[in-house]
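Just passing along the structure, written as structure tokens.
Note that one protein chain is taken out, while the other chains of the complex remain in position.
Per-chain numbering from 1; labels A, B and C assigned in written order.
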Amino acid sequence: MKVDRRSFLGLGLGAAAGVAVTPATWKLMDDSSIWTQNWPWTPVPPDGEVTFEDTVCTLCSGNCGISVRKINGRPVKIEGTTGHPVNDGGVCLHGISALQYLYDPSRVKSPMIKTDDTWKEVSWEKALAHAAEALGNIRKADNANAIACITDNDKGTVSGLFKRLTTVLGSNNYYTMDTMEKAWATTIDAVNGVKAHVGFDLKNSDLILSFGSGFIEGWGAPVYNFQVNARRKTHGIKLIQVEPRLSNTAAAADKWVPAKPGTEADLALAICGVLITKGLYNKKAIQADDPSFKAFAKMAQEKYSPARTARTTGIDVASIQNLAMAFADAEKPVAIAGRGKGDSAGSTREFAAVYALNCLAGNINAPGGFWLMDKDPAEVWPSIEMDAMATQGFARAKFVETDTVDSLMAKVTASAKSPVEALLVYNANPCYSLKNAKAVTEAVKKIPFVISFSSYMDETTQLADVVLPSHMFLERREDVSLTGPVPLDITALTRPMVSPLFDTRHPGDSVLSLAAAMEGSVAASFPWESYDACLEAVKAPVWKALSEKGSVVKEPVSLVKKIERMDFSLLLNDTAVVAAEGDEATYPLVLMPVDNIRLTGEIAASPFAVKTVSDKVLKGTDSFIEINPETADQLRLSQGDEVTLTTPVGSAIVKVNLFDGIMPGVLAMAHGLGHTMAENPYVGGKGVNVNALVGPVMDAISGLDAAWGIRAKISRV
Amino acid sequence: MTQQNHGNAHKFGMVIDLDKCTGCGSCMVACMSENNVPFKEDESNKKDSITWMRVYKLTNGKSFPDTDVCYLPRPCMHCGGKGDHGHSPCVSVCPATATDYDYGTGIVSQIYTRCFGCRYCMGACPYHARFFNWWDPKWPEGMEEYLSPDVSPRMRGVVEKCSFCFHRYQAAKDKAYLEERDTVAEEEYQTACTQACPSGAITFGDLNNPDHAVHQLVNPDPHHCGRPRNPKAFRLLERLETNPKVYYISEREWVRKAGDNYLDGEWEKAKMKKTKGHE
Amino acid sequence: MDSALIPKGANRCPFPVFATGIAVVGVVLLWGVYAMGLCWIKGLNQTNMNDYYGFALWIWADLAVIAIGGGAFFTGLLKYVLGIDELKNIINLAVVIGFICYSSALLILAIDIGQPLRGWFIFWHANVHSMLTEVAFCLSLYFSVLTIEFIPLILENRQVDKVPFFHNLSHNMHTAMAVFAATGAFLSCFHQGSLGGVAGVLYGRPFAFREGLLIWPWTFFLFTWSAAAYGPCFTLLVAKMVEGITRKKLIKDNVIHLLAKISGWMITTYIVAKIIDTIYWIAVTAPSLGFSVMDFYTDNAFYGIWILFAEIVLGGIVPAVILITKKYRENSKMLLLAIILGVLGVCLNRWVMVLQVMAVPVMSFDTWALYIPSWQEVATTILPVAYGIILLALAYRYLPMFPQEKELSTEK
Partner (left out) sequence: MLPNCFEWAWDAGHFLFFGGMWYTIIILSLGMTWCIFKTIMDTVSGKGGDHH
């Protein structure tokens, strides 16, 4: 026992001494720290030769030039292209994040067919055959016009191919998504009787009077506008923002005019009235004795007298007059409209009223003014072949008179059996981005056969029967035309920056192969062996310049030299007023969707972009509504409280964010949240889609969606 | 450590025009993309969200309709510390010399493999410019492909922060060396945020070089550790004597006032003194 | 069962009772060890710390145990260097508590750092300007001193003492103890101080920042002084607890009262210094940085001026008055109240100097940051307590910790 204890203790002591003396301890200590510095699960990006390649970003309508930094051909970073006419080196957060879209976990990695609510990855041949069979059956049933197609816009060869396919299949049901561009076009058509693209020469103006446009929140060509905004400080361009909420644009403006929501047109007309009364309009541009102008003048002066308008807008008489004086005093004033980012259409009355201001200023096609442009797409399409089924189908009436997806969906919702039997969707996500998104989702579910060409498993694609996944823009060559209201006529070429990661196809090639699978006249109408060949042939007039320089910048052709006709009679009609849905007694508040540059609309944002979103817009999976502290006080709500927000269209649980910059009685909620993409938890499943709470309001004149908000109520959860 | 922060040494710094900043967030994302900053599923807890460049939203505290908002981008301030001797709040406390002050450039470095994660530097920094890797970084499958080799991805348990894109300075110096030049031109070394800012609100350069735009914009006072002599310019928490190398410019008085803490009445006095000093 | 190991003549509870007690505390210990393992394997995301709260609950615990463990160095200083011999009757307890506190502190630090395997960089790549470097050096060295001070006591175990080598070693170490104790006191002064310096040097944090002497902010001296002042309170509190649990008188009242009196005067001098420091901070330091004192105590849900009141009045002035007044000091209830308030007071001071520092916004547009620890943090913070209880119980059972125990038990 005694010996044992002694030797035990001795051993212990000896061991301690041994551990202290042996170099093994020190070596192990060193090695373990070196191990932590080289953990195998921490990636070590391989180094290599640095190159830059230019392309064009097509995440929004701004079409900025971007330079992709590559390491041994591997794209690692996106920067703005210096000297590019749209963005000159600047770039927005979404463009920088484009590589995250490339590797997005919700990318559709191969063609897929859905049977009994389960997706199955299939070969291209199988998917195409499946789609062709479904379309063929509809055609054979002499119902070719029941095939509808939705694309984001109708510019460029890819949209051209979709439109062509719809036609040769025998359908006139080709639709594009609403944007402010459409609303402007309708307005110009109604007033001047011409079809034109609008552009605002903001860079050279000296006063921008904005009626709710999110001028620096993604409106039009975002980076172009950021640069105009920065130029304001050095070039003395004044900005006046009319909006019920202190948006970033309002905060950056020289003056913020918080008119009641939905009364922007009234204010614009009141300013017109003051200008006319004081004779402060451009007499060279306006023929004062023109009867239509006289009628307009009378209406503006009487119906929108400052005193009356002060009551409707909440802006006092003196302020209205000051606004008019500021507008009149400016040398090159310009008034702009198109709410938020301009991703939706809007009220024709509002656009017309703002257009009237520009007309009075005589700035149409003047430097620093409002440009009406004729953009020649410079495309040569060969003639098409229509078989009997196509001719018959095409001769039928379009489902809805107006070219809007909203109306199409409303029609589907209203019919017991969907008149649309097959729907092709490319570059659009109506189930997310149309107002009353839930109803749209239900409508799309009613359509028997849906083909999605999306690169991502977005809300609409989730409801499809076949996905023919597209390369995302960094993987493909395509011509794009700037659609933002910028006084530039640019056609640019995107270039593949990386070979396609997955078993996807160029959407142009998908159309070609689908047509080929349809055989007959459909196949014959697509004589090109590949999209690339089609692009080169169709863009032949500008192909040399386009392929060599990557873009063709043309001096914009002004469409209207002089205003020949100025018919604002549409404004005389009261039905043009767009009111918010819902009755005031049940819904005492007004909810306005607001755009936020850090969030995107149609396509879901990137993980980086979502990371930048304020914790007062999104916290965890909760969306916030902005509310004035005064209104919150009346409702006994404080910061962070959970409330149920109810509108005539739907309800959602949201959190309260007190913000002094919002008009009492008005609620604001950010657009761009509430995506349901389960594969991408960095972006999907966060917050509420405000489009599910606001319903569309069809404009009486254009038939486009003109809703700017909806009546709402909130109650504590 | 030697203490020469004058003479021929560079002193890289940044000037941010808050009247041009629109709060668009491009700088934040450009920084994340340039520097391999990771992201998590939920980044809405801003207290554990790694954003070397963070844009704060300031309000003037007035009620509707007199409310005003200003966005304030906040990179690492690369403080010169008291007396501008390089003892910035964080560098002076790091026990393992994992963050250091470069007297040749004025840049506060961070060595990730040296840092053992005591987070003392984070406690020392009043700007919250330092971030801890609470998690191992993880990218969705395939997304690791876009990582840049210029900045090593960090492992969990270490602190990281804005480096003024120091790797870009090294690249510019290497290029100059190959072309047998001694100096790096102003436009050759620009941070990712400066380059990306679509508003041109950020200017970057050598504060010691009178030819550089940053110097001209703020006119730093060498006798007062670089305090701006432009009355519209200010530095965050000037009174703490951290001597940041990031300057802000705003025409708006409330914004300039928000840059520091003042007792009642002090701001008025400070303002008067400032205008007098520049008559 | 284990009677051969129990000091001769000492009366201990039956082994099964003892083992049951240890097992109960052992469960808590294992819970803490589990949490510690989670922190090491999964990383610090197991805590609720964040980029605003880089120092949180267990760093407070770290500072607090070091402060209350200050009884060891101060009693050692009084006994071995200043030669107050009565204290030999409590020095063993003080040393064991010190050992527990310091080993716990080192353990907490090992859990707290994000890269524990690189922890030794603090020595190897030391930045001599950092207070934390000073803390690490003094802490580890002082821990060696405490181990040296603890060894003779272990060697006095009945069985160990039978080995001639250990008997002699124990004797010789006692002989040299003055040197060790003096070194320990020197080290301890610096590391208690440097812990104070950790907060005090943060010139970017006006709530914590203090001017000072040479490289040391006033908090350096205040921390050393407060550890010396309040450490004995904790030693006394533990003595009272051990006496309570064992239902035995172990230390004579004169020893208790002597230490209480010394502690009382130390607290008195400390609190005067602390009040002066606070007034200077309120009147000069904070305003020079743009802060009025109430900025630090308003606009948040927790930190009110009550915390300053509690620290200075309840945790400072009240125990000081009780302990320096013979009548109160010798009233056992009042004494107990004073030492409890004292311990709470110094812990509150450490809380304020770590957690409130992190909570107070500095930039004018920043907001208060409040923080709630995760269960893993709570468990790892309780871990040292469980460990301490077990070690103390073992020491009490098997080592002659209380020289007066035998005498007092026969008196009874």
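Convention: contacts are C-beta pairs under 8 Å (C-beta built on N, C-alpha and C of every residue); 3 or more make two chains touch, one makes a residue touch a chain.
Here the structure is a predicted model, which is why all the values come from computation and not from measurement.
Residue-wise, the contact with the chain that is not shown comes from C:H171, picked out of C:K42, C:H171 or C:K326. In the complete complex, the hidden chain is touched by one of C:V28, C:I84 or C:A126, namely C:A126.
Only one residue in the set C:L30, C:V179, C:M241 or C:M294 touches the chain that does not appear here, and it is C:V179. What subunit C contributes to its contact with the hidden chain is residues 123-129, 133-134, 137, 141, 144-145, 148, 162-165, 167-169, 171-173, 175-176, 179-180, 183, 186-187, 190.
Keep this in mind: only the chains that are shown with their structure count from here on.
Centrality annotation: B (chain centre taken as mean Cα position, compared with the mean over all protein Cα atoms).
The multi-chain contact residues of subunit B, meaning those touching 2 or more other chains, are 45, 49, 136, 155, 157.
Counting partner chains per residue, subunit A shows two or more touched chains at residues 36-37. Across the complex, subunit B meets subunit C through its residues 45, 47-49, 56, 58, 72, 82, 87, 89, 92-98, 114-120, 122-128, 130-136, 155-159, 236-237, 239-242, 257-264, 266.
Remark: subunit C residues 115, 117-118, 120-121, 159-160, 162-163, 166 touch subunit A in the complex. The touching residues of subunit A, counted against subunit C in their complex, run 2, 5-6, 9, 29, 32-33, 35-37.
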